[in-house]
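A single protein chain has been omitted; all remaining protein chains appear in their positions.
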Amino acid sequence: MPFAGIDIGSTMTKVVITDEHENILASHIGPTGAEHRHLALRVMEDTIRHAELSFDALDFIVATGYGRINVPFSDKQITEITCHARGIRSLFPTARTIIDIGGQDSKGIKLDSQGKVADFVMNDKCAAGTGRFLEVIADTLGIDLEKMGEISLAAKGFVQISNMCTVFAEHEVTSRLAEGADVAQIAAGLHQAIAERVVNMTRRLGIEKDIVVTGGGAKNPGLIKAIEFQAGFAVLIPPEPFITGALGAALAGKDLFMRGIKPELPRKKEDVRFFS
Amino acid sequence: MSVMKKIEAIYNNRGDRARELHDAGEKIIGYFCCFVPEEIITALGMIPYRIQGSQTEAIDEADALLEPMACPFARSCFNKALKGEYKFLDGFVAPHSCDTIERMYHIWRANTPSPFNHFVNVPHMMGPSSDAFYKNELLYFVSCLEEFAGKKLEIEKLKDAVNLYNHRRAKLRELYELRKENPPRLSGTEITKLLVAGMGIPATEHIELIQEFMDEVRKRPIPEPDGLPRIFIWGNEIDDIAFIQLVEDCGAHVVIDDLCTGTRFFWEDAPKTDDPFDGLVQKYLGTHCPRSLSTQVGEREEDLENRFGYIRQFTADWSAEGAIFYIVRYCDTCELEGPDLKEYLAKQNLPVLMIEDDYSTSTIGQLRTRIQAFLEMMI
Amino acid sequence: MDTQSQVKTTAVKGTDTAREVRPMVKDIYKAAHEARENGKKVAYMMVASHYDEILRAMDIVPLPTENYAGLCAAKRDMDRFLLRAEADGYSQVLCSYARIGLGFDSLRKELGHIPEGSPDGGMPLPDMMIGSSAICDPRFKWYQATSRYLEAPTFSIDVVAPPPQADLNRVRDYYINYQKEQFQGLIEFCEKQTHTKMDKEKLWEAIRLGDKAWQLWYDIDRLRVAIPSPMPSQDHFSIMVAGHYYTGTQKAVDFYQKLYDEVKYKADNHIGVIKDEKYRILYGGGLPPWHTLWIFNYFESFGAVFAIENVYRGFDPVQVPSHVTDPVDFLAWRTWLRATAYHEKARQNSGNPTVEKLLGIIKDYAIDGVMFHACRSCRATTVGQTHIKTELGKYCDLPMMQLVSDMVDLRDYSEAQWKAQIGAFIDALEARTDQE
Partner (left out) sequence: MNTINQYYAGLDMGSVSIKAVIISNQKITGWALIPSGGNYKTAATTVMTQALAAAKIRREDLCGIGVTGLGAQSTPFDARPMSDISCQARGCHVFFPSARTLIDIGGQFTKTAKITDKGKIADFLMSEKCATGSGRFLQVISRILQVPIEEIGELSLTSQHPIKFSTNCAVFAESETISRIAEGAKPADILAGVHKAMASKVNMLLKRIKLAPDVVLTGGGGEDAGLAKAIGQIIGHPILVPPNPRLTAAFGAACLTMETTSG
């Protein structure tokens, strides 16, 4: 029995197809940028092809993420918070705290002993502490985002970054550079700043082990190191942090299906519409 | 036209009715918050108008005169004034609700004065001496308003006004009773429209609307149980449906509130007293707003019960299953109260979602995810 | 930025007396710790609530929590407390003094002892908490929230002031009466906590000392009209400790007497803060940037000296009518007179008491420019600055500048932005003097 989850984020669309035993049959990632919006359906279809399935062979499709609101071909839409929790629960049954650092926002999620969401926090409608923040700064530092983590790991100590507002951090970074500060140390300082913000936000929930870091930020070793430093203990990282939301969506669909909720077929194979 | 259409017409064109009355020679007295007795204004033959902001208009003009770290609700109101949207006000009355409103009174008065301007000082502390002080402030307010009105206040007229507003309060409570049904036949969105519409029209007209609406609701068929969670909302000024509507769109019933724009202003009657001013003092100083400090009672547990007991009553009687705090950013007293109330409600096993917002509909998109996740969490 | 080298707070040519303040600050907390040991009562309290003398008269040791927040900022040790309060659910825009206080109490509760290395040994647990509605809202709401972290009897008083347009003769009696009853209520609360009746003679004595100190402080500021400026704002922001945290003590009187003599000597002998004083700046309002007080030295590097401030010495000495014979009455009257000092002037001119006060200062102190400091987390001292700046501009043509950060939260401060603005401000001052 195949189940699909589609996570439409502000920059990437991720699709995961699983079976009823929670094995991943196929997963695929495509862009979501403003003009790629119509590609969401194609990413979905590509994944279905990889899994050698057909649209209507899918027993349940759950949409999540920033663009989940109007996904004509989905059977239900569930928030990324619930979906991340579900995905992580299947990857790390011992997880009690999740830190998700996405492109548009970052979240802290507290799980109860059953792995259900007990409480959560989201960052405050501001780019600070999100992937975007890193993007912008990487740009200022003139290094590409992927390398930023590695570079910061090489740093001995770090430069204190006091401004978390993206614009002002950028400004501060520029003046640090002007003072001749070491790029690696600045990058390390930024990771510390973000980690401090995100970890402190998550403290509102009371941090319990095990902690899992997911989302794009989890791909940044420098940030992970900083988060572990701030939290005071080691964190777990999913093999593919990008897709935990989509995985959780697929599994949430499975749960619903098992509870006897059936999708309405045939599904409308139309493009995703945002916010209308 | 249907009563909801009538209500929406007023809600969507706030101020139109007041403007109309103003042009017809009536005196419109604008005021802020829940600490200026409408009874007094009405008793002097004038029409009270509760000043509102706009969550859909960006604040621009006000930024030139008011720091952005001030409460955005206050800034939004001032912004409208600067754009001439409150020209129809014959009077402007601000109570000392909080730092920002107090500061803004002077700035407002200096930049867009009304023919009549007045500041009512309101004690932060509760107690007999506070009652006496507030009563004196009201009497001083009356004497200033009398001067402006060119007539003396007649105690009988004041008593009538007290009855009038108590009548409206009773009607609103009666309406809220209907929200106890599960699922309720009326939405929080509808209630918000009705309440906000009422802020800009004479009480008599509002009472008719309430009655008409109530009759219409009573005719509605009893809906099937839908198992959607019942939500209690706490916060300050919500004079736009956007937020409540969002909560209900996400799959919930907003059934009860503690808001400046909700129960906070109408729940308690002004008790009938020989000197009507004593009743007004009791009612208005009794307003549950974080800006008023209740005297400490016993140890923390007991004190929290004393501060928030009425909320437990609300959530119990309206069988709320979750609470959402909507705090307009920069409201220091709400920011300090929120965590205490959250702790209190948590002890009643009521899940709480605390939202701090900028009084702007543009942020709704991001709130949707939080609210939906919160509701998913409750299932 | 190399913060260490820049946390210097005194100017090159500051007064020597001001250097005695640091130990006085230490003593505030030392005294509180000792009091706990000797069974004396300690109270978390809000200075400038006009009730300071009552605590002195009742032998209650004041523990000013706001000052502690400022101290943490000056020592650049505020983040752990701020972050803790935010982790406990307090908004990042809430008054940062309150956030530090709440964060400190939260950490202490969790650890079971004062957090390691807290500035000046940290604050001991109080026997009571006394807030007030003077100046701002958090000052009466903060301690209610603190009961999350510690159990202590809590009391707050109202401090009321009429708007400038009010008919003072019409409202005076009930304002003063309410104020008196508020003080009376506080006294009863304190008597309950200390199990001792208040001794009116002791209260009179405290009031006498308090007023004497404030009179001296006023006289010192009057000396500062001298050109070149004999005492910089950096000193003001430390010497205010005597006036606010030692109100009603002989120590404050002696301190200000000594400072008076030094400032007088400097004024008489034309000893200025900086060698060639080019511009005299008025600190127009707002709490100081405790995290970055060295910024005043940066101004001085351009020949600009801060001659006088409109913060902390919030009121000039007032004349309480002689028929007032009861000390509590006296306090109520004094509060009223302080609050309404500029109302009459305002009614006749700008309508705004603060504007009137600043206009007077600008004239007396030959001010060339005005700087305001907007604090992101302080509504009370920030909201209205722009208005005052605008109104002031109608009566005098001076370069004015509003710098934005926070009194303690460094996250709201941007050195680059400040230096850019200061540079332009100096150029504006220069352009103005060229035209004359």
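Residue numbering begins at 1 within each chain, and the chains themselves are lettered A, B and C in the order written.
Assume a residue touches a chain if its C-beta (ideal position, glycine included) is under 8 Å from a C-beta of that chain, and two chains touch if they have at least 3 such contacts.
Quantities reported herein were computed from a predicted structural model and do not represent experimental measurements.
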Checklist entry - When the whole complex is taken into account, which chains on show are touched by the absent chain? => result A, B, C
Next on the checklist: Considering the complete complex, identify which of A:G142, A:P239 or A:P266 is in touch with the unshown chain.
Outcome noted: A:G142
Checklist outcome for this item: Given B:T56, B:S143 or B:T204, the residue that touches the chain left out of view is B:T56
Checklist entry - Of the residues listed, A:E45, A:E150, A:E170 or A:D210, which one is in contact with the missing chain? => result A:E170
Next on the checklist: Even though one chain is hidden, which residues of chain B still touch it in the full complex?
Outcome noted: 56-61, 63-64, 68, 358, 360-363, 365-366
Checklist entry - Mind pulling the chain C residues that touch the left-out chain? => result 386, 390, 393, 399-401, 404, 412, 414, 416-417, 420-421, 423-428, 430-432, 434-435
Checklist entry - Which residue numbers on chain A touch the omitted chain? => result 10, 33-35, 37, 67, 104, 125-127, 141-143, 165-168, 170-171, 174-175, 177-180, 183, 273-276
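We adopt the following convention: only the chains that are shown with their structure count from here on.
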Next on the checklist: Tell me the fewest steps from chain A to chain C, where a step is a jump to a chain it touches.
Outcome noted: 1
Next on the checklist: Farthest chain from chain B, going by the mean of C-alpha atoms per chain?
Outcome noted: A
Checklist outcome for this item: Averaging C-alpha coordinates per chain, one finds the centres of chain A and chain C separated by a number of Å equal to 47
Item to check | Distance from the mean Cα position of chain C to that of chain B, given in whole angstrom | outcome: 35
Next on the checklist: I'd like the Å distance between the centres of chain A and chain B, where a centre is the mean of that chain's Cα atoms.
Outcome noted: 39
Next on the checklist: Residues touching two or more other chains, restricted to chain B: which are they?
Outcome noted: 356
Item to check | Shared-contact residues (touching 2 or more other chains) in chain C | outcome: 88-89
Checklist entry - Considering the complex alone, what residue numbers of chain B touch chain A? => result 351, 356, 358, 363, 365-366, 368-370, 372-374, 376-377
Checklist outcome for this item: Note: in the complex, chain C contacts chain A through residues 1, 3, 83, 86-89, 92, 410-411, 413-417
Checklist outcome for this item: Listed in rising order, chain A residues that touch chain C in their complex are 124, 160, 162-164, 168, 171-172, 174-176, 179, 196, 200-201, 203-204
